[in-house]
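There's a structure below that I have some questions on.
Note that this complex is displayed minus one protein chain, with the remaining chains in position.
Chain IDs A and B follow the sequence of writing; residue 1 opens each chain.
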Amino acid sequence: MSTAPDQPLVAGSTVPPTRRALSRLGLALIAAAGLGGCAMSPPQPWEKGNLARPEMTMGGDALDQRFVQHIYGSKEAASGGYGVGGGGCGCN
Amino acid sequence: MKTTPRSLLRLSALCLTMLAAPASWALDAGAPAPDLNLPGLKDAVTLAQLKGKVVYVDFWASWCGPCKQSFPFMNELQSKYGAQGLTVLAVNLDAKRADADKFLGEVPAQFTVAFDATGDSAKRFDVKGMPSSYVIGRDGKVAAVHKGFREQDRKDIESRIVEILGTP
Partner (left out) sequence: MAATDTRLPPRGGKAGAIIAAALSLPGVIVPATALADTAPERGEIAIKYLQYQDSQPDLSRIRVRAPSVYVMVPLSPKWSVEGSWVSDTVSGATPRYHTAVSGATRKMSDKRIAEDVKVTRYEERSSYSLSLSHSGENDYQSNAGGLSASFSSDDNNRTWNVGFGYAADRISSTNDPTLHQRKNTVEFMVGVTQAWTANDLVQVNLTLNHGHGYYSDPYKEPDIRPDKRTQSILLTRWNHHFSEMSATLKSSYRYYHDNFGINAHTVGAEWVQPVGDRWTVTPELRYYTQGAASFYYDPVYDPVVGAPYPPGYFTNPPQFISPDQRLSAFGAITAGLKVALKLSADWTVDVKAERYEQRGSWRLGGQGSPGLEPFRATFFQFGVSTRF
């Protein structure tokens, strides 16, 4: 057996070729990095009071996020993107 | 030296990289301490009026976790070595004075506190992390710089201060 064919089985599903999707991703990443130039004014060490607030962390509440991402992973096809090292999902 | 096009190119490349290098000025030990003139709890506080004393300048803010631990330490320092000429001067860098007052309500300070919401003094002292402390000797020069605060730093900081107190 090999990877999925490029022909859609039914109407309503789209299959952009993998290469195109990956280069779109790459462009998005470069664009995101390129935006680095505009209006960025990183704070001095004593100006980081607001960044130190718990609600400003990226992860947030660990148990909350894990549970919620786990539910979404079992109800939706997309999953992950937040970190590595997690176990496999039986949600195919 | 022969001025070949290649060596000229090398020289200009070197100059360009030096231009691009970030200004890495730092306030090192041995440099004269920048002056401070800031509002305190009651009166203004200046470094000039503390000439001849050893001054422990600490930059803190209400949101900085290690600052909660450094305050009891600074209280100790002030009471132990005040008689020998040590003055602890904690400069607050909160943008909102209310946050600083709240912190002081929870963590009492038995030493001099000054307020600088603009952060100008921190810039002149080249503060690289919170908290940062500078020991200024009796000669008005920076004798020691310390970034951050952890329980294990206490001994080292204290012994350094004793050393500096002993120096004229």
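Following the convention adopted for this analysis, a contact is a pair of C-beta atoms (placed from the backbone, for glycine too) under 8 Å apart; a residue touches a chain by one contact, two chains touch by 3 or more.
Predicted model, so just to flag it, every value in this text is computed and none were measured.
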Of the candidates B:66, B:82 or B:140, the residue in contact with the absent chain is B:66
Touch rule applied to subunit B and the missing chain gives residues 65-66, 69, 128-129, 148, 150, 152
Contact residues on subunit A toward the hidden chain run 1-10, 12-16, 18, 21-22, 25, 28-29, 32-33, 36, 39-43, 45, 47-53, 55-92
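Keep this in mind: only the chains that are shown with their structure count from here on.
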Contacts from subunit A onto subunit B in the complex sit at residues 44-49, 52-53
The answer for subunit B against subunit A in the complex is residues 59, 61-64, 93-95, 99, 119, 122-123, 127-130, 132
